[in-house]
Structures are given as structure tokens and as C-alpha cells.
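For this depiction, one protein chain was excluded, whereas all remaining protein chains were kept in their positions.
In this document, chain identifiers A, B, C, D and E correspond to the written order of the chains, with residue numbering beginning at 1 in each.
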Amino acid sequence: MRLLADHELSDAARAVFDDIRATRKSDFVNNFWRALAHDPDALRRTWEEAKAVMAPGALDPLVKELLYIAVSVTNNCQYCIASHGAAARAKGASEAQIMELMSVVALANKTNRYAIGLQVPVDDAFKPTD
Amino acid sequence: MRLLADHELSDAARAVFDDIRATRKSDFVNNFWRALAHDPDALRRTWEEAKAVMAPGALDPLVKELLYIAVSVTNNCQYCIASHGAAARAKGASEAQIMELMSVVALANKTNRYAIGLQVPVDDAFKPTD
Amino acid sequence: MRLLADHELSDAARAVFDDIRATRKSDFVNNFWRALAHDPDALRRTWEEAKAVMAPGALDPLVKELLYIAVSVTNNCQYCIASHGAAARAKGASEAQIMELMSVVALANKTNRYAIGLQVPVDDAFKPTD
Amino acid sequence: MRLLADHELSDAARAVFDDIRATRKSDFVNNFWRALAHDPDALRRTWEEAKAVMAPGALDPLVKELLYIAVSVTNNCQYCIASHGAAARAKGASEAQIMELMSVVALANKTNRYAIGLQVPVDDAFKPTD
Amino acid sequence: MRLLADHELSDAARAVFDDIRATRKSDFVNNFWRALAHDPDALRRTWEEAKAVMAPGALDPLVKELLYIAVSVTNNCQYCIASHGAAARAKGASEAQIMELMSVVALANKTNRYAIGLQVPVDDAFKPTD
Partner (left out) sequence: MRLLADHELSDAARAVFDDIRATRKSDFVNNFWRALAHDPDALRRTWEEAKAVMAPGALDPLVKELLYIAVSVTNNCQYCIASHGAAARAKGASEAQIMELMSVVALANKTNRYAIGLQVPVDDAFKPTD
């Protein structure tokens, strides 16, 4: 899908871009939203979801960015690693934190396969007691 | 692979179990290690790695447990979700935190596919400046 | 693997290329088959399978192209998204249909992880009655 | 996460359940929503998205169910295969259609790996002309 | 899909079952083929492919079984791990070989994510010279 420039946006898409700019206090709107703008409903739903889910809550926003990157590395989404890598750094992630994140992701991808391959049964101690 | 009981362990595997018990200050050794104990070298390497990677560092241990769960959910490792879900709760994770974690994982798995499917090119702003 | 030009094909591979051209009523043979042509048996098997599976049947060919794309996006196969995106458009897929496809793929990848992460048990109503 | 019974729902979650029942014209609410009900915002967002994305549009609802299943099989989400398998059958999917769906999913998962493993470059003919 | 018993097979499916039995020199036909038998064309194609691909060739059959298991563990296909685990043992795989296989699979799943997450560029030395 071609990326849409500002002057090509439908009114519905423009309203979402306005909110992206207002929320982020920046004029920059990255390519992800410019591709999704072909479907204004999908654009609005996804932006509203991202804004709500990634906001401060029981988990802080930097932790959420790191979780997002952990998934994106596991799925091999180069765009998402780049965009949320930038977001994590903007929220204060250090190089040491990024490297530790990668080591946890690498370890989990490794031990996931030992558990699956060896068909390890769940311990009673880990089952819900109801 | 059959799970090994304590009396079936080789000396090399027993030494790792001793360290698991000493490190965790608990006599309980979960099934994952009892399956891996068939290969004492793999057992030792994996335990040493898990102990080092999941320890306090630039990221705190609870954040690391959440990252581990994010990967395990993406990979659908039921054993790992159960064991590290228990570990996260033991380290103080609240139900609200677990639910927010799931929403970040769900969002990332969704937006990863929009970015991949729409073949969104990485913004220059997200590229390393060198 | 290097792509094979027409003059480099074995007789067995050339016979498959002839059938690709006759079936598609086009001289163009895309790179996928030129890479696979190093193994004429794999080439023949895969072409015969693709020809049979993607043909009109209980599902129409455009629906099959969309299903193929849904899998390729989930697996992040850039080549397959490009080649079957072109095939879907050649079979009449509109931009609106492609965007809806992407939203279903994005939703399913999201809700798959909620179901896996929350370890939701299958409802009795969804189990086979036998 | 424990499944919530109707009498355990928060007001916000109950409002979503009311809409699920009204939209589907059925009193039955499946386990997926009962697990997600622990987080009423996630419940509402996900239901609103599913309702909009899976509705008739440029693609018909049965095609959307099949696309959803294609992703769920690729990701190995047993719950989602069961629930959307039931939904597809309720919308008229025949056994022959389900079997053809599986053959397209199987083929795509196969050819995705040939394309990735052989590192096939995208043909110029499949690139956007701009 | 319900598993088909021998007396429920179509003539086309029965012919494939006959070949499975003759090839394996055993009366036992495992559940995979009994599910696929609902679509005799898919059954025949898949059996012919499995018979050809898993046969002795440039790689020996046991190595092929191990490769098959490596993929199945990475994809978390419990059925395939069980059935090809049995096949590998029938072809002489030792417990030590199975454990080494798991360690290679675990290592690759780990280092794949380091390479993806750190966005490591391919070395010139690894590029085709052509």
C-alpha cells in the first residue's frame, strides 16, 4: 500500500492524524499510520487502541514499549522493532536495558522450545487452585 | 522425555539441582529441569543462563518475567506461560498488570501484521544515524 | 540459490515450466519457480499441488488467494505477499478487500494471543458432538 | 485467568455482554469474553473491533471466518480454531470448504518456507509501479 | 474432523491407505491420514510427497526425521513431535541424539532472535559471489 501524504487524507483519516499530533505533541506522523490511512476505520480503531494500551497504567510506558519490542523480535517485524526501538529510547531506555531485553527474548525463545520439544507437563504447583 | 526424580540424577545433574534449590531457597524443582536433566550439560548451561539473565540488572526481575511471558504467549508455550506466570505473581505482579501485559502482547501481534502485510517502509527518522 | 534462466533448465524442469506457461496462458515464469528448478521433483510436486489447490473448487480462486496472503502475512513471507498480492489483484481483488483482509489478519493475530495468554478453555458448545 | 460468570461482571463488562447477546441474538456468551471480562476496557475494545471487522463489507462474513481460521491454524490457537470453526459452520461452511481451506493453509505454509529458505528475490513484475 | 475408520474410506482414500501399508510393511495407519482422508486428493498428494521427501536421498532418512522434528518443535505441533519422534526412534535415534537435537533447536531459536533483534546485517563473506 502506498503511503498517504497529508493532502491525500480523507476527513476521517485527517481527524486521526490530528489526534496523533496532539497526543504526541509533534508534527511527525510515521509511515505506519500513513499506510493504514487507506482504511480510516482501521486507522481510528488501531490508534485509539495503541493510545489506550500503551499509556501509563498498572505498567509504566517504558515497560510496555519493551514488551512490544519483545513480541516484535519474536515475530521478526523489522518495522516494529525500528519504530518501538525509537520509542523506547525516547522514553529513556538505556543501551544496557535494550541488551538485557534481547537476552530475555533470546532465553525465552530457547526455553520455550525445550519445554515444547521435551513435552514437559505443567507442574501441579503452577495450576490454578480455583 | 520422562521426568527424572531426585534419586535418578547423575552427579552433574544433582549439582545443578543443588544450585537451583540454594538460589531459590526452596526444595521445589519444577518439571522443566527434571526433563532437561537427561542432558546434564544442557541443564547446567540453561540454568546458568536463566539465573544470570533473569537476575536484577538494568531491568528489574519482575519486568524480565513479564518479557518472558510476552514471548511465551506469542510462541504459545503453555508450560512457560504457567511457570513464569507463577514466577511473576511470586514477584508481585498484580492481576491488573497481567491483563495489561496481555493487551500489549495482543496489540503488538496485531500491529506487527499490519506493518508486515502493508509492507510499511522504515521511516528515515527511525534509522540509525551512525 | 541462484535463479535458473530458461536455457539452464533440465528437461524435467522445462516440462514443468511449459505447463506453468500453458496453464497461465502467459510466457512469464516468476522467480519462485526459477529457484525451485534446481530440484525438478520438488518443482513438479509443488507446481502440481499449487495448480490443484488454488483452482476453483468449493472455494473460489480469489478467496484462496486471500487465504494464502493471510498465512503469508502471519509468517512474514515478503516474497509470498508480493506474488500472491499480485495474483489477488489479477483476480479482481479491490483495495477495500485487501484492507479488510489485513484487518481480519490483524484481529486474529491479536485475539489468538488473548486466548493463548489467558489460557481460555474451549466451550463445550464448540466441541464435536460425535 | 478464571472465567467470570454473569453475576461477577462489572457494570462496564455487563454492558458489553448485553451488546454481544443483542448482536448475536443469543444468550450464549463464550469463554473468550468471560476471560477478557477481567479488563472491561480490553473487553469493550476487542468486542467493538471484532464486531466491525467481521461484519459484512467488501468481503463477506464467511470469507472473513475462513481467513480468521487460516491465521489461527498457522499460529496454533486451539481455542480460536474451535470457536471460529463453529462460527464458520454456523455461517454455512461445508466440510469440503473447510478441507480446501486447510489445503490452502498447508500449501502456503510450505511455499512460504521454500521462498524464505531459497531467499527468492521479488520479481520486478510484482513491485509497485508507483 | 472426525477420524475415518477403514470401512468409511472412499475408494480413492482406500488406495492411498493400501500404499501406506505396503510401503511401511505394517497394517497400522496413524490418525493423521485418517483425518486427511476426508479429502482424498489432499491425502494422495500429501502421502506421495511425504513418501518421496522422507526417502533416502542426498540426506539419510534419520536425518530427515530429525529435521522434521526441529520444524515441528519450532511450530509447536504436538502431534508431529509425537509421530515423528516415534519414527526417529524406529529409525534408530538414540536418547542422546534426541537431546542434542533439542539443544540445537533451542540454540537456533535463541540466536535467531538475537540476530533479528539486533538487526545484524549479513556479512559480505556470506553473500553469493556470482
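What we mean here is this: a contact is a pair of C-beta atoms (placed from the backbone, for glycine too) under 8 Å apart; a residue touches a chain by one contact, two chains touch by 3 or more.
Since this is a predicted model, take the numbers as computed values, not measurements.
Participant: Name every shown chain in contact with the chain that has been left out of the document.
Facilitator: So, taking every chain into account, the missing one touches A, B, C, D, E.
Participant: Looking at the full complex, which residue from D:4, D:36 or D:73 touches the chain that isn't shown here?
Facilitator: The single option touching the absent chain is D:73.
Participant: Looking at E:5, E:22 or E:120, which residue reaches the missing chain?
Facilitator: In the complete complex, the chain left out is touched by residue E:120.
Participant: Identify the residues of chain C touching the omitted chain, counting contacts across the whole complex.
Facilitator: 1, 38-39, 42, 46, 75-77
Participant: Since one chain isn't shown, list which residues of chain B touch it in the complete complex.
Facilitator: Contacting residues on chain B, toward the hidden partner: 2, 41, 45, 48-49, 52, 128, 130.
Participant: Write the list of chain D residues that the hidden chain touches.
Facilitator: Spelled out for chain D, the touching residues are 69, 73-74, 76, 78, 81-82, 101-102, 105-107, 109-114, 116-119.
Going forward, only the chains that are shown with their structure count from here on.
Participant: Which chains are in contact with both chain A and chain B?
Facilitator: Looking at chain B and chain A together, the chains touching each of them are C, D, E.
Participant: Could you tell me the distance, in whole angstrom, between the mean C-alpha positions of chain C and chain E?
Facilitator: Taking the average C-alpha coordinate of chain C and of chain E, the gap between them is 20 Å.
Participant: Which residues belonging to chain E are in contact with no fewer than two other chains?
Facilitator: Residue numbers touching two or more other chains: 76, 102, 106.
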